[in-house]
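I am attaching a structure below and will ask some questions about it afterwards.
Omission of a single protein chain aside, the complex is shown with its protein chains in their original locations.
Labels for the chains are A, B and C, by order of writing; each one numbers its residues from 1.
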Amino acid sequence: MSAAAESLLAGEADRWRAMTEHPFVLATADGILPEAAFDRWLLEDHVFVVEFRRFLAGVLTLAPDEPSRDVLAGGITALTPELGLFRAELERRGLDRDGHTPSAGCLAYTSFMMASLHDGYEVASAVLYGVEKAYLDAWTTVRTRAREAGSRYREFIDNWSAPPFATYVDDLGALLGDGEPSAAQRLAFGRVVVFEQRFWDALV
Amino acid sequence: MSAAAESLLAGEADRWRAMTEHPFVLATADGILPEAAFDRWLLEDHVFVVEFRRFLAGVLTLAPDEPSRDVLAGGITALTPELGLFRAELERRGLDRDGHTPSAGCLAYTSFMMASLHDGYEVASAVLYGVEKAYLDAWTTVRTRAREAGSRYREFIDNWSAPPFATYVDDLGALLGDGEPSAAQRLAFGRVVVFEQRFWDALV
Amino acid sequence: MSAAAESLLAGEADRWRAMTEHPFVLATADGILPEAAFDRWLLEDHVFVVEFRRFLAGVLTLAPDEPSRDVLAGGITALTPELGLFRAELERRGLDRDGHTPSAGCLAYTSFMMASLHDGYEVASAVLYGVEKAYLDAWTTVRTRAREAGSRYREFIDNWSAPPFATYVDDLGALLGDGEPSAAQRLAFGRVVVFEQRFWDALV
Partner (left out) sequence: MSAAAESLLAGEADRWRAMTEHPFVLATADGILPEAAFDRWLLEDHVFVVEFRRFLAGVLTLAPDEPSRDVLAGGITALTPELGLFRAELERRGLDRDGHTPSAGCLAYTSFMMASLHDGYEVASAVLYGVEKAYLDAWTTVRTRAREAGSRYREFIDNWSAPPFATYVDDLGALLGDGEPSAAQRLAFGRVVVFEQRFWDALV
């Protein structure tokens, strides 16, 4: 893990732990989350991924060199099958993604992410790392628990914590370099966790 | 009022009324809002105005013609004395604007506004109109009430509902033209009210 | 071909023909372009593709719906092997891409492209179509000529006019819809041809 990534995470250790133990995450891992709540999550998370692709492309536009852009382009490419899975699963469940009205917590999180592009590459790349790392860590933490519980959601959890995704998140952390994170990066990284939690709060 | 502005407002009539009767607005008009809450409001609103200037400049960059850009440049110019008032009042009250941590509701609102720049001029100009019109209408609605109540906050309320500001807000509405608002404009305009309310919710 | 794409092309018929008969294109097709000039072209075109990926990502950020974003994400994905070919060929020829100073004509073209993102999706998507269609048409026009001449550059020309690329360019044209192009789209589309020609002028 890059020194900057490590330092950002260390600065948010408490909130990070709380996030990975969020009631929504635990209920999903234990398989006790009602299907209706899980449906709602799929709709909300789909809205998030749709905006996330726009954000990721925005970070690529801002990125200052080809190695960084290669990593980010790889992320955009990986979103094509990811969005395909979402669309297929939503259809299978008869959920109308175009008719869904996202929660204020979902909109706040996607807005925060998109707005960070105006703060420049340094901040936006820290937000990007935070968003992906939070997602990865939350589901990785409960991966075993979900299997042991035989959770009906365990295939999803396996997908959200898969090794290639973990490698990609490490690559995003490496983009932040080995220096000390700036004050603006720390501030934005901390806010990622706040918005992620509020996004989940709306689901339980 | 331009046809597009009128149509956007008509589509949000219920939420608009609720907003202008928000407990925070009424308590300020009646002069019963505690000083500590008003201090907090000044700090929060200052954060908002700081981000609003960035947003307004972003809309100017996107605007497609000189008459629109002239209106927007006028708005940026008017923010110089406005920010001066904020800074002076904060200092007079011994409030530390740099040390203030904005509420999640404030951040969500400013993020939503900044993020809308990525949706293009059509949507961003509807957001701009909504933000300014909401502010104007809320304080205009209680202007007389504040005077009659002899509210200790009435000079602020007079400033936030002053005739030149009303004229400027009309000019912003005129930028939207006389056609029917697009679906994307309606959606964004409705979200302004949601975020504005949540911004105020955090204050009472 | 979409009606808008057809209309844009019809409006630039004269300049389009001149462009596809540019001395640089013909000399490459005939295989009489000196190797040093071709080396310089590879370096210049590499600079262009590097900036083009940033531009394409910027258009994705601005695009208003998922079908459009899917097409644009496909374009970004296709640039990964394309950039790989450039890097490999430059290395094979001992050309230093990091040390290359792009011509003013190259910088003007990439700047024009990147700047168009500030004019919004409508204009930027017309620029995107113009850039890709110009490239495709120029090399498609001389594809047979290059084979018949046994041009030493014919494998490159085959790549730049390959059927999957033609399909992708059609998809980009379809993004423009079936209405009449706006005045701003026509203006920007015409400027693409001017900048493309000046980019090539610097090479012969």
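Assorted remarks:
Here is the rule we use: a residue touches a chain if its C-beta (ideal position, glycine included) is under 8 Å from a C-beta of that chain, and two chains touch if they have at least 3 such contacts.
None of these values were measured; they are calculated from a predicted model.
Taking every chain of the complex into account, the chain not shown here touches A, B, C. Within the full complex, the residue among A:71, A:90, A:166 or A:184 touching the omitted chain is A:184. Touching the chain that is not shown, out of C:78, C:114 or C:162: C:114 (per the contact rule at the top).
Residue in contact with the omitted chain (choice from B:70, B:158 or B:201): B:70.
Residues 61-62, 64, 118-121, 184 of chain A touch the missing chain (whole complex, contact as defined above). Mapped onto chain B, contacts with the missing chain fall at residues 50, 53-55, 57-58, 60-61, 63, 66, 69-70, 72-74, 76-77, 79-80, 83, 117.
Against the chain not shown here, chain C presents residues 54, 58, 104, 107-108, 110-115, 117-118, 191, 194-195, 198.
Keep this in mind: only the chains that are shown with their structure count from here on.
Taken together, the touching pairs cover every possible pairing of the chains. Top-ranked chain pair, ordered by C-beta pairs in contact, is A-C. Put simply, the chain farthest from chain C by mean CA position is B. Averaging C-alpha coordinates per chain places the centre of chain A 31 Å away from that of chain B. Remark: chain A and chain C have CA centroids separated by 35 Å (rounded to whole angstrom). Rounded to whole angstrom, the centroid-to-centroid distance between chain B and chain C, based on C-alpha atoms, equals 44 Å.
Multi-chain contact residues, meaning those touching two or more other chains, occur in chain A at positions 54, 58, 117.
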